[in-house]
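For this view, one protein chain was removed and the others were kept in their places.
Labels run A and B following the written order; every chain starts at residue 1.
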Amino acid sequence: MSADAGSVSAAGVPLERSQRARRKRADAVAGSGEVLRDGAGWGSRAALALDHTWRDESGFIGWLRTNDHKRIGKRFVVTAFLFFCAAGILAAVMRMQLASPDNHVVGPDFYDQLFTMHGTTMMFIFAVPIMQGMGVYLVPLMVGTRNTAFPRMTACAYWLYLLGALSLWFGFAINTGADAGWFAYVPLAGPQYGIGKRADVWNNLINLTEAMGLMVAVDIATVILKMRAPGMSLRRMPLFVWASLVASMMIIFAMPSVMLAANLAQFDRTFSTHFFNPAEGGDVLIWQHLFWFFGHPEVYFIFIPALGFVSTIIPTFARRPMFGHSAVVLSLIATGFLAFGLWVHHMFATNLPELGKSFFTAMSFMIAIPTAAQIFCWIATLWTGRISLRVPLLFVLGFFAILVLGGLTGIMVGAVPFDLQVHDSYFVVAHLHYVLIGGAVFPLFGAFFYWFPKFTGRMLDERLGRWQFWLFFVGFNVAFFPMHMLGLQGMPRRIYTYGAETGWGTLNLIATIGAVVIAASVLLFVVNFVRSLAKGALAGDNPWGAGTLEWATHSPPPAFNFVALPVVASREPLWVREADEPTHVSGLSAQTREGLVTTVLDALPDVRYSYPSPTVWPFIAAVTVVIWLFWSNITPSGMYYGLIPPAIAFVAWYWPSRKETAEELLLQRRP
Amino acid sequence: MKGGRGSVVFVAALAALAACQREARDFDAPTKSVTAPPVRMSAIQPGAISTRTTLEHNYEENAYALSEGKRLFGWYNCNGCHANGGGDKGPALMDNVWVYGSDPANIYATIAEGRPNGMPSFGGHIPDNEVWELVAYVRSLSGLASSGAAPSRADEMHVKEPESQTDRQTPVVAAPSGASERP
Partner (left out) sequence: MIGGLHDVLMPAGAQAQAILALWHWLLPICTLVFVAIMAALWLAVRRAPRVAQDDTPDVSSLFEREPKVTRTVWIAVAVSTVLLLALLAASVFTDRAIARLPLANALHIELTGYQWWWAVRYDDADPSRIFTTANELHVPVGRPVIVSLAGADVIHSFWVPSLHGKKDLIPGRDATVSFRADRPGIYRGQCAEYCGYQHAHMVLYVVADAPDVYERWAAQQRKPAVAPVNDEQARGRDLFVAKSCAMCHAINGTSAQARNAPDLTHVASRMTIGAGTLENSVSARAAWILDPQQFKPGAKMPGENLAPEELAALNAYLGSLS
């Protein structure tokens, strides 16, 4: 073949002169006239070439430059989990302070930083990034492609996220931790009452984590819409992929609101603008509107991927496809839309018109209907299935109990008159932890147990998992159920102490004991993780006998994900194989990073796509952007001068490379 | 990478030190009564010239103290004579002219002892640490305090640029004869 490779294309069509010349140049660059294509099985020369093409360089530089969505996804998950533990420790200190009346474990200033850091870390640094990180890892595997659509952007997003999180915690370490609450209401976080640089650190964090969220959301949404395996029409898409799509679209619409709010507040603090200054025509309440327009959908960015986890785990452990798959999809989409109409329920105690508030009560109740539909579909799946009660399903059952209780207290606080009593009290603290921990963290642990074999090739220990589950379940309820009563007994939020005459001491002590039990359960998970990483049972490709595509490749997957991209003919590709349908795609280059772009609705093959190669510029760009942000905090001229390094970094990022262009031209075909 | 690591640690330590001074909230400052030692600037005033007293508190780098000083400037009605630093019956505080000296100890003495032509003596009326907070704020009015710690705009009508954006006005002392001499 090689002798003729210069004058005919691989399809046998004679080449034009200029193309021949181009091919000759490309040959010289590529080093060989032969173009290896995928489609052969494991162990073939094509598979070896794929590995060589997709594998990162070894060492620190390879780690820094990586484009591999699996490595980046794992980074997000591990980083977010470490911050989860850190914020949990802060909560433990808070609980020690509140365990008895008039306690002196910490003073008011430090306590204010504690609850602000706890909330900010959990919401911005743990919950949203970990769900996005799981999506970054799992979605390309589940839709049957080799990488996410914009891997350099996702790599940059990780560095922005890490630097932002570290900047917040570094601030905390030097007594500049945010202290105005995770929601940073003005005027308390404003220029007059937000003394020092603490609120500036918070505003910077928002910019960085929200930029990260937007970048990853765009990437995931693009992969889902444009790069699915051929045959994976929207009707055949797995439910976790639907959940990731809905969450990503929500992020794209909601994140700009909080970024805008934080930047307006930052302008007030640094440049003496008057956005939130009533004396000069500004409005204090507009902060709350902008923040909660983002803030309410945010809890759904956290909740909806978790629903995706549940919708994946239940069919696998009930040994049947999800009942009401279409209903669940429509429920997810409905929840995504409705979530944007609820934000005023965080503002019921303000002086907004009462009739307007009632509309938001109605919307808050309405969003319970799609969630209820999903719950009934899940129960129906379990009812008509045959159950294997392993640890992932155990966590899902815990999710049911805790989330449903939290959702029902959510209905309670959605009613304006009742909310006027319990808003900003411990009743809401109980509600939010029931829905966030029950609705997101329990499914997350279930997801960890479910996908750890795929990520690492080993199984987590079942017995430790059961111990962890029961400790977490019991500890959580002991810690948070009494808070409902405390709220009804008049205990407000965000108080660093209380008098003995209030009678709140006993329930607070019980809550503290529960917190200790929760800490023990998380420790148990860490032990399980570390031990299983080293000595866990080997997993094999598909230890759970699941039906989705990520289980169609090795555990852990090779750098190129699939030796040949799959073709999908049903909703559960691994459970149903049609006899006379194609099973995989062949013909993509094994010597360059090539992927397949398909149509949005029916996933018919459309164009071949060349992925960008690994590069260090996303990292550098992230560092320069963070420097710009902090420089502009220190002095206004930093806004302008600080833009120069990021500009250079982004130009270098996009600068085309001759070698890559030559390789792409080599692969081009006339239609 | 060793030099790189070292410089990162150095910068972090600098930031930590600066932040410690700026962000400390000292709720336990002792509030003994004001006992202002006389500080004589020149031979025109009675009494022997004494050396400058040591500072009890250096609040110019502390954001909380400067913010408290700003609050007290309004609460104790310094605005009544000095406006927002622009001056009215009392001299302007945002310019570079300091009749009785711009050192913190001088300003402390001015507030505690009072001065001719209308500056009341607040010595027994304002606790010691609050006087030092006012001293730091008064210095910030002409840009002499750390701009990182100086207050930003107030949530009020906009009457002047905030202290954090005020350019430094290098002090010049005006002797009563009209001749200027640098301190």
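Here is the rule we use: contacts are C-beta pairs under 8 Å (C-beta built on N, C-alpha and C of every residue); 3 or more make two chains touch, one makes a residue touch a chain.
What you see is a predicted model; the values in this text were computed from it and never measured.
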Hidden-chain contact residue, picked from the options A:240, A:496 or A:653: A:496
Residue among A:389, A:534, A:579 or A:607 touching the omitted chain: A:389
Contact with the hidden chain (one of A:48, A:173 or A:379): A:379
Touch list for chain B against the chain that is not drawn: 25, 27-28, 31-33, 71, 75-76, 124-127, 129-130, 155
Interface with the unshown chain - residue positions in chain A: 107-109, 112, 180-181, 185, 187-188, 192-193, 278-279, 282-285, 315, 317-321, 323-324, 327, 349-351, 354, 358, 361-362, 365-366, 368-369, 372-373, 375-377, 379-380, 382-390, 397, 400-401, 404-405, 408-409, 411-412, 414-425, 487-490, 492-502, 543-545, 547, 570-572, 575-576
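One rule holds for everything that comes next: only the chains that are shown with their structure count from here on.
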Centre-of-Cα separation between chain B and chain A, whole angstrom: 49
Contacting residues of chain A [partner chain B, same complex]: 107, 109, 170-171, 173-176, 187, 190-193, 195-198, 268-270, 272, 274, 276-280, 634
Touching residues (chain side chain B, partner chain A) in the complex: 12, 15-16, 19-20, 22-25, 27, 63-64, 67, 148-149, 151-158, 161-162, 165
